[in-house]
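Here it is: the structure, laid out below.
FYI, not all chains are in this one, though none of them got moved.
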Amino acid sequence: FLEDVKGQAKSELQASESRYQAQLRVTQTLQTELLQLYSRVEMEALASCSTGASPPGGSAHPHT
Amino acid sequence: MADDPQRNFRSAYYEKVGFRGVEEKKSLEILLKDNPLDVEKLSTFSQRFPLPSMYRIHVWKILLGILPPHSDSHALVGGYRREQYENILEALEAMRFISSSTPTTEVYLRMFQLESQVLPRRSEIPPMEEEDADFLSISQAMEEIVVNAMDCYWLIKCFFNQFNTKFGDSLPHLPKSLEHYLSQEEPRLLNHLKSTGALAQLPYGPWFNRCFAGTLPESSLQRVWDKVISGSCKILVFVGLEILLNYKIILMGTSRPEAVVKFLSNIPQENTDAIVTKAIDLWHKYCGTPMHSV
């Protein structure tokens, strides 16, 4: 019976673990996308500097 | 033990020279060997005695539920805590919410906000709320006490959450409680503070909402936090009371409430250890010493 309880606990923990892993993959994908988008935004900002358009986002560094 | 004269002599000697904690340290070590840990006994110990500094962080983590009672789960759970910490940090960096130049206390605040789902939009960060300022102040003090950044974040977060959940409803009553005990200990000072209008303006926010973070230096503060973390917010009343009693002469000689507030918001940092010791004694006197077996 004890083994039963332990086995159940283990499978619950595994389920939680795999939920977490799935979410972690989503997060990583989103972070990569964010990184790409930021660098594009910064390039745009550089390119459109002369038009007087304000750089998109306060944290973009148009000088780098 | 009682009929061991040498041991008694040694204890008395330690007591005289300030090593009173030796016996206490031993009993704490016995408690910490339990598996599972008896969290209630650890709370009682912490209510009665100051935690030896080498065990303080570990005991706080157990009392705040950062580590579970079963010691053989500590590695697993500690790993979960580390991953949680790192993932949140990484996401905030990816969003450029924080950078390497962001002050750590602000990093902790943003992490806490993300976890509590109240992270503001990066483009429209609102002015600091009072609760955020409390969080930052507690963070700043915790940072002085805890070296490891991950431990520090978890302790701040759980301390802040536990304090507000457990004592949020009691906090508004603490000023009245302070008034009551002041009337017992020093009615003349109470009357003076009342008649000058200073009583209503005492720095209750920094004292009670921030648990004296920013008021007391960390070496004294951590002994107060031992009591708060192990389950008492009443101790805060007695620390406030002892501050008033300690500076009675100065306070009696001041009639302008602004001057009183200014002085109390920036008390001298020299004899705060004595103030805390007296506050704990007074707290035990009025509220009793927890007598569970230790």
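Note that the chains are named A and B in the order they appear, and that numbering of residues resets to 1 at the start of each chain.
The rule is short, and it goes like this: a contact is a pair of C-beta atoms (placed from the backbone, for glycine too) under 8 Å apart; a residue touches a chain by one contact, two chains touch by 3 or more.
Predicted model only: the values in this text are computed from it and were never measured.
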| message | Since only one copy of each chain type is displayed here, what is the full stoichiometry of the complex, written as a formula using these labels? | response | A x2, B x1
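As a convention for this text, only the chains that are shown with their structure count from here on.
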| said: Counting only Cα atoms for the centres, state how far subunit A is from subunit B in Å. | reply: 35
| Within the complex, which stretch of subunit A touches subunit B? | 24, 27, 31, 34-35, 38, 57-59
| request: Spell out the residues on subunit B that touch subunit A in their complex, using ranges where they run on. | output: 87, 90-91, 94-96, 122-123
